[in-house]
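The following block contains the structure, expressed as structure tokens.
Shown here: the complex without one of its protein chains, the others still in place.
Let's look at chain A:
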Amino acid sequence: MALFQIAEPGQAAEPHQHRLAVGIDLGTTNSLVATVRSGSATVLADETGATLLPSVVHYAADGQTTVGYAAQLRQSEDPRNTIVSVKRFMGRGVKDLPDSAATPYRFVDAPGMLKIKTVAGDKSPVEVSADVLRHLKQRAEDSLGGELLGAVITVPAYFDDAQRQATKDAATLAGLNVLRLLNEPTAAAVAYGLDNAAEGIYIVYDLGGGTFDVSILKLTRGVFEVLSTSGDSALGGDDFDQRIYCWVVENAGLSLLGDHDTRLLLTHAREAKEALTDHAETRITAKLADGEVVDLALSAEVFQQITAPLVQKTISPVRKALRDAKLDMSEIKGVVMVGGATRMPHVRRAVADFFGREPLTNLDPDKVVALGAAMQANALAGNKGDDEWLLLDVIPLSLGLETMGGLTEKVIPRNSTIPTARAQDFTTYKDGQTAMAIHVVQGERELVADCRSLARFELRGIPPMVAGAARIRVTFQVDADGLLAVSAREQSTGVEASIAVKPSYGLADDEIARMLQDSMQHASEDMLARTLAEARVEAESLIAATRAALASDGQLLDAEERAEVEAALARLQAASAGDAATEIRAQTDALNQATSEFAARRMDAAVKRGLAGQKLSELG
């Protein structure tokens, strides 16, 4: 018997057509799955009421795979076959690992991505993540009573294409249809309703179990743009446990501890940390393997003292992110807290002090990312009314076309939201030009040669006109799936040509990142190249125009005048062959000067020619 949820007015699904969609926070330490039920986002719990699923997978020799708390229990006895924090290996090769000695795993280098040796065979991070996702999918289907239409899965904002693709592959392997990958900080902002409440710049401070991420988001009309990210991949709530553990060892006068005692004390340390969120003091009581009893009282004050350096350590990435985004503190509209470790009062206080405002903390910091993902999934599955819009995607690199001199003219700048359409007018470069080659490029650099070529096509049948008279409107259109169509139309005759291109095709995110980086590194170099190319284009067009004029109206000049013009022409031609933009400009001005009298006479002659044979009344 199916159970009903309350739908939005007019949105009740047809029988057997429930659009069940979930949001999944696939975390380094813990994962969660959430959905929107009767209009409100909720995290789905397992049979025991637990919402967090430790992102831990254990592989046994008999082929049995266990996930979550059950797998976590095997970690100490079978560390090599118990995979924790696999997210760090997603889309990574062995050579990318900073310190593989720090993990108990035996890695196998495989093309593209490493694998981990287990008794059940070599497992790629994609397979391990798929096992976690499969578990969450099962939980969701049991909870929602049906098959899922799809899922929104969150990824860190700094994830590159390989890591995103690996996440998507893991979902496919788990039998999940990925509606969209959503940046974790964006999901958190969505959960707080910032997507329909406000415009402005928000900071997402995410202190998880083992990692710290800070992201700066800019929100404009429902579009989240990640301005910068920073963080510390080896800083998290676990480090706070470690400090308490060290304090216990020191204050109880303990010496060398075995594995069992270390784990025991770390567990007590974590419990003490959690207790100190709501209490001023807690007791740590543990019986060690040798019968020795540890019994200490830890006050919130001491805890804050011994962990103050850790809290302080989170501030410098925040500063860096602000600096990278070229932002001032006064421009920040709000701070969103994510991650269980942000429950600690002194972490909240430090953030509040730094920003001079209270951070948003009213949602459970462990769940906020999953909740936001669920809300986005619900919208993408089509369960919301028409007045609710979706988060929009932006194009990662500018789209433009080649103009004379090998320069890029950007038509749609990067970070424009899609779908979008922009038009720009271009003109002919030569007298009597009847065709125009249109070269569509993608990238931030000034020169076409440094950008990526996407497509070429030609507009033919332009009526012969003098250079600059034709008006050719080029329209770039990018649809919601990122597909680009370019069309060109000559305005007076209506002749048209068009082409459809797929801008992101074959362009991986890391390639995009490299191209962006290139554009920044080469900005000044590019400007020089642009100035030079522009000067040349101007010079060439003046040379062509002067030549044409000499050919048609040369008789208007006497020999001396003609020699002067030709000398100036030759000097400009010589300059144009060189690399000095200022010289080209100077000679262009000189030729302009030298031909100004000639131009005036041509104008007079043309007027006279035009008037010949016309009656005065017709000129009225």
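Please note the rule applied: a residue touches a chain if its C-beta (ideal position, glycine included) is under 8 Å from a C-beta of that chain, and two chains touch if they have at least 3 such contacts; residues count from 1.
As a convention for this text, contacts and distances are computed from a predicted model.
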_I want to check something: the complex is missing a chain, and I'd like its UniProt protein name from "Iron-binding protein IscA", "Glycerol transport system permease protein", "Carbon-monoxide dehydrogenase small subunit" or "Tryptophan synthase beta chain"._
"Iron-binding protein IscA"
*Out of A:144, A:171, A:436 or A:478, which touches the unshown chain?*
A:144
*asked:* For the chain left out of this view, which of A:9, A:253 or A:291 touches it?
replied: A:9
*Which chain A residues would touch the chain omitted from the figure, given the whole complex?*
1-12, 14-16, 37-40, 44-47, 139, 142-145
